[in-house]
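Quick one: the structure is below, questions incoming.
Apart from one protein chain that is not included, each protein chain of the complex appears where it belongs.
Order of writing sets the labels: A, B and C. Residues in every chain begin at 1.
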Amino acid sequence: MIRAGIVGGTGYTGVELLRILALHPQVEVAAVTSRSDAGMKVAELYPSLRGAIDLAFTLPDASALAECDVVFFATPNGTAMLMARELFEKGVKVIDLSADFRLRDAKEWARWYGMEHASPELLAEAVYGLPEINRGRIKNARLLANPGCYPTSVQLGLLPLLEKNVVDVSSLIADVKSGVSGAGRKAELNILMSECGESFKAYSASGHRHLPEITQGLNAVSKQPVNLTFVPHLTPMIRGIHATLYVRLNQYDGDLHTLQALYEQRFADEQFVDVLPLKSHPDTRNVKGSNRCQIALHQPQGGRMIVVLSVIDNLVKGAAGQAVQNMNLMFGFPEEQGLKILALYP
Amino acid sequence: MIRAGIVGGTGYTGVELLRILALHPQVEVAAVTSRSDAGMKVAELYPSLRGAIDLAFTLPDASALAECDVVFFATPNGTAMLMARELFEKGVKVIDLSADFRLRDAKEWARWYGMEHASPELLAEAVYGLPEINRGRIKNARLLANPGCYPTSVQLGLLPLLEKNVVDVSSLIADVKSGVSGAGRKAELNILMSECGESFKAYSASGHRHLPEITQGLNAVSKQPVNLTFVPHLTPMIRGIHATLYVRLNQYDGDLHTLQALYEQRFADEQFVDVLPLKSHPDTRNVKGSNRCQIALHQPQGGRMIVVLSVIDNLVKGAAGQAVQNMNLMFGFPEEQGLKILALYP
Amino acid sequence: MIRAGIVGGTGYTGVELLRILALHPQVEVAAVTSRSDAGMKVAELYPSLRGAIDLAFTLPDASALAECDVVFFATPNGTAMLMARELFEKGVKVIDLSADFRLRDAKEWARWYGMEHASPELLAEAVYGLPEINRGRIKNARLLANPGCYPTSVQLGLLPLLEKNVVDVSSLIADVKSGVSGAGRKAELNILMSECGESFKAYSASGHRHLPEITQGLNAVSKQPVNLTFVPHLTPMIRGIHATLYVRLNQYDGDLHTLQALYEQRFADEQFVDVLPLKSHPDTRNVKGSNRCQIALHQPQGGRMIVVLSVIDNLVKGAAGQAVQNMNLMFGFPEEQGLKILALYP
Partner (left out) sequence: MIRAGIVGGTGYTGVELLRILALHPQVEVAAVTSRSDAGMKVAELYPSLRGAIDLAFTLPDASALAECDVVFFATPNGTAMLMARELFEKGVKVIDLSADFRLRDAKEWARWYGMEHASPELLAEAVYGLPEINRGRIKNARLLANPGCYPTSVQLGLLPLLEKNVVDVSSLIADVKSGVSGAGRKAELNILMSECGESFKAYSASGHRHLPEITQGLNAVSKQPVNLTFVPHLTPMIRGIHATLYVRLNQYDGDLHTLQALYEQRFADEQFVDVLPLKSHPDTRNVKGSNRCQIALHQPQGGRMIVVLSVIDNLVKGAAGQAVQNMNLMFGFPEEQGLKILALYP
């Protein structure tokens, strides 16, 4: 039994961590902080947790958090980089669900996030927490950068192709669609139901912050610089990400079955990546609430273009679930512990 | 470990049973039948169950089902009443999620369901499976009639008031709103997304089949005939029922706190009924995917009218979850086993 | 051709006024004000109006507005009561879509709206703009209080019964469901899509501000004090109100056809109230975008309780459409001018 703290417990990734950790057999949630709601019972803000989480929100306090074995940051970007070092130095393992430690280059980070990085010296220490690529290093991580939701769906979808170097990395395209919970629990006009319900739009089409994170990951896997066009879209649903990935084969070969076999083999031992039968169309509903990524392959008109479809729940495999998967690895628990959750269908 | 069979596994209550039973530590799902999809893998039809349910649908066959310890009927009305007897006589416990055994009076049943009852002699044997009222009898039941979704939300909401005989039972009103999954998985025009999305309507306002079931239950609790006006509504969401119940106090007393205490006391030992603080507004999202009923009380303008708000997930506490709760009772398992599921919020 | 100004043009009632007035053959929109967005082109904020409205938002300025023939206030409560007098005194006709002039009693207003009324002397001058009741006075109005959305749906639904004094006015019940656009265009957490999508809840069940407005109207029609229990609900859709009204007949008579005839006769000459055939279930989608109220009657189990179902689009007949209907009356235009808009189905 380990003690876990959550900093920034009032957002959607925070409450999703609570949903999962409350039933995790090896974890006691010891502290949940919130500057805005300190003093309020967690279950008063989130009646879905009544009877499961009896804590009240507290002000973030490093000495109290230092009594935890692991601290999750479910905070806006720019917070974890200020608080992580103290915890880190006290031997507390840190899992950051924000973007603060995802990029290895502090200047690149500053350029995309519009502020200087407060702890650039920790970036080398941080381990990027995509278990399907990085499992070995994650097991020994003390500071874990949990991947973004878009980057998880895109990297898992492209991984086998880039590892095998069978596609043209100079013109990768990721057309990705997200439910609105990805925008967080913030009082903003553009995510009102009256604004984004019954409507669909792209956003940040000229450049989104997740682009450098995805590119960094794909570069590492393909061992060469890739060029990715990434366009995110806001979809009128709450949970779910659907990545439609367009890649050109280096040479025409027409054998989609070979690629299918490549994917099935690459993910054969991965509990949370599920390669569907050839030409399936994964549906975000089938992973809603679960930590699973479902993937399918298509080759329209038998040509050189391969279309990879990849779906996750942005709050689970795209955030809190993956964070718990990483925690399990870091503490030597079974990787799937607390994550045997089937999708809520319909 | 018991062996469970599901008859009619392709509807929403069937797949929801599978979601819950797949993770139940004392149950092995041994058979799932479907006339329309026999031969197909369950997980092919429902990719959310890949890796969790490895069975294929089979044709319903009484001798195969007779090897189960319990058989759930998740069938349209009129099927269980034909098949239950044979299983029942062979000692298999039967839990019927359809309406076939809910009414004690075969003539009343025939009037509302438009066909003769095929096994009227079993009606006396059937136990109505609302644990909060009937726990003792459920433990010994061999044929269990699992309550309807509307009846569950309305009966739980009114129970303490009727037991204590403090309201005028001659003019009860239940204005109830259901998500569209309550209409089942049927190819019908009126439940297309283009028809029922972004719209709201009442239906069966002149008389709905759940009325006699609710009335039968309320009569029993209040030990006198009640008069209920029940109007169901179709709401543009998938899961959830919200009952708004209007009752007049027998005498004005103004003390809503007394009623609140009555509710809290009545449900103090009920794990799946949660009385919210006074004047709360329960939200269906807070029970989505969970087996919980959340209830709150209001007294507008301090008058004689009491408004009870009661929410459930129609597929869980209103169907499959309650069925598993009943199964647990019938087999002596802990009542909450397999049902420690927190609502999926947001 | 008259000149119209809109104060507070950035909310949903403002933009809906623009949608309607832009195509009204006798109206030129001369000014649209907004404190927050002054200087911005209207069509930049609302791309749906590109090519139809070429104005920019301006700061509210009484002398500029005084050059209009009519000024609509689509402002939050508390604004019109400060600005209306000056316009009123300069002979500009004022149509207020907020609640400022709806109640005749300034103390009652202060109690429900939490501030003193700034222009109590204007309350006697204000005409309540429900044309189906008040057409004569509206034609001569100089200050018009446009009804609330809930009050419109409830009053139209109950009008014939109360005028004929055939129901028990001591226990009226209005269970009303609204789409989220009724909450306005405000950056608030509770109306985020992630919060209110796929969920249903009551709110203000212990007392909502529209209660005194409805009661005032019903009292006037029934010529006696009525007692109304009014519970509003938030529905996961954008537009639409569905009122389910429960009334007890004074004496049992069982003749629903008589009541149907009463409704059909009462509204025979009303272009915007449509009595559906007996036992219909009006659907909010069928009035979406239109200025119509559709009504249907039920008598469950032939008893004394009558259920009236009444639907409107909260932004049209419940706000901007009714305001234009009132404007037409005040300026002697055909009542339906600019309002021949069919509902957008599906």
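Everything below uses one rule, namely that a residue touches a chain if its C-beta (ideal position, glycine included) is under 8 Å from a C-beta of that chain, and two chains touch if they have at least 3 such contacts.
What you see is a predicted model; the values in this text were computed from it and never measured.
**Q** Who touches the missing chain here, C:G5, C:P212 or C:P282?
**A** Considering all chains, including the one not shown, the answer is C:P282.
**Q** Out of A:L23, A:A56, A:A106 or A:I173, which is the one that touches the chain we can't see?
**A** Reading the full complex, the residue touching the unseen chain is A:I173.
**Q** Give the residue, chosen from C:Y12, C:F57 or C:Y263, that touches the chain omitted from the document.
**A** In the full complex, the listed residue that touches the missing chain is C:Y12.
**Q** With the full complex in mind, choose from A:S119, A:Q299 or A:N328 the residue touching the hidden chain.
**A** Looking across A:S119, A:Q299 or A:N328, the contact with the absent chain belongs to A:Q299.
**Q** Looking at A:E89, A:E198 or A:D255, which residue reaches the missing chain?
**A** For the chain that is not drawn, the touching residue is A:E198.
**Q** Going by the touch rule given at the top, which residues of subunit C touch the chain that is not shown?
**A** These residues of subunit C touch the chain that is not shown: 12, 15, 19, 22-23, 46-52, 181, 185, 197-198, 238-239, 274, 276, 280, 282-283, 285-290, 294, 340, 342-346.
**Q** With the missing chain put back, which residues of subunit B would touch it? List them for me.
**A** The missing chain touches subunit B at positions 12, 180-181, 183, 185-189, 191-198, 236-238.
**Q** Residue-wise, where is subunit A in contact with the chain that is not depicted?
**A** Touch with the absent chain occurs at residues 171, 173, 175, 177, 179, 194-195, 197-203, 205-207, 211, 227, 229-231, 233, 235-240, 242, 244, 246, 248, 279, 281-285, 288, 298-301, 303, 305, 307, 309, 311, 346.
Here is the rule we go by: only the chains that are shown with their structure count from here on.
**Q** Between copies subunit B and subunit C, are the contact residues mostly the same numbers or mostly different, with half as the line?
**A** On the two sides of the subunit C and subunit B interface, the residue numbers are mostly the same, over half being shared.
**Q** Counting contact pairs per chain pair, which pair wins?
**A** B-C
**Q** Quick check for you: compute each chain's CA centroid and the global CA centroid, then name the chain with the smallest gap between them.
**A** Most central by this criterion: B.
**Q** Taking each chain's centre as the mean of its CA atoms, how far is subunit A from subunit B in angstrom?
**A** 36
**Q** Between subunit B and subunit C, what is the separation of their C-alpha centroids in Å?
**A** Inter-chain centre distance comes to 38 Å.
**Q** Which residue numbers or ranges of subunit C touch two or more of the other chains?
**A** In subunit C, 194-195, 197-198, 236-238 touch at least two other chains.
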